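Left out: one protein chain. Kept in place: all the others.
Now for chain A:
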Amino acid sequence: MAAAMSYVHADVENLKATELRLGLPGVEESDKMPSPPSTPRAGTKRALAGEHREVEPKAAPPAAKAQVVGWPPVRSYRKSCFQQASSKTKEAAPAPVVVKQEEAAVAAAPPAAAAAGGSLYVKVSMDGAPYLRKIDLKMYKGYRELREALEAMFLGFSGDAGSVNPSDFAVTYEDKDGDLMLVGDVPFGMFMSTCKRMRIMKGSEARGLGSSKE
């Protein structure tokens, strides 16, 4: 029981190696995110998690049972709040020191930009990077500038800059409803107003999604 309670989501990577699955080789399950319920509101958003759910049953039936609508009976109002909470747990748990650094950085950072009321800081994480960054979305005029800035920021973690292959990365963000979205679909202004935090996905999850529209 203690082992179960101390289970940390960061260990998912290690567990995957020894996990027995029915999946086809080379196809990986998405990270353990609570699947968004089919809420009554009409949405034209292209939800990334939703895409995974559609793809999985065809290509790689997951070892777990398929999710059933409305079960467990938790109100969607709660579920979307928890998606934020659980992703925070994932970010925080593997590197508690990182959180403190980041908080200290925020406290110490010259507050001029924040006080001016004209900044929009969001956290940016990259899979495999030891710590997160924060960027001010208002500094960028559009997606191209944003992408360039991200590449500059995180290049160091992918080793040799020249070997970075754009299609190995997918830049995603979490919107105000807690859904994981692909960056680039909506007008930049709308993106700025709904983006709560960003995540750069690497590897097989990102393959094929990283090809940007620009």
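Criterion: a residue touches a chain if its C-beta (ideal position, glycine included) is under 8 Å from a C-beta of that chain, and two chains touch if they have at least 3 such contacts; residues count from 1.
Going forward, contacts and distances are computed from a predicted model.
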item: Protein name, per the UniProt record, of whichever chain is missing from view ("F-box domain-containing protein", "T-complex protein 1 subunit gamma", "Kv channel-interacting protein 4" or "Ribosome biogenesis protein BOP1"); value: "F-box domain-containing protein"
item: Residues of chain A (touch criterion as defined above) contacting the omitted chain; value: 1, 4-5, 7, 32, 34-35, 37-42, 64-65, 67-79, 81-82, 84-86, 88-89, 103, 106-107, 111, 114-115, 176-177, 189-190, 193-194
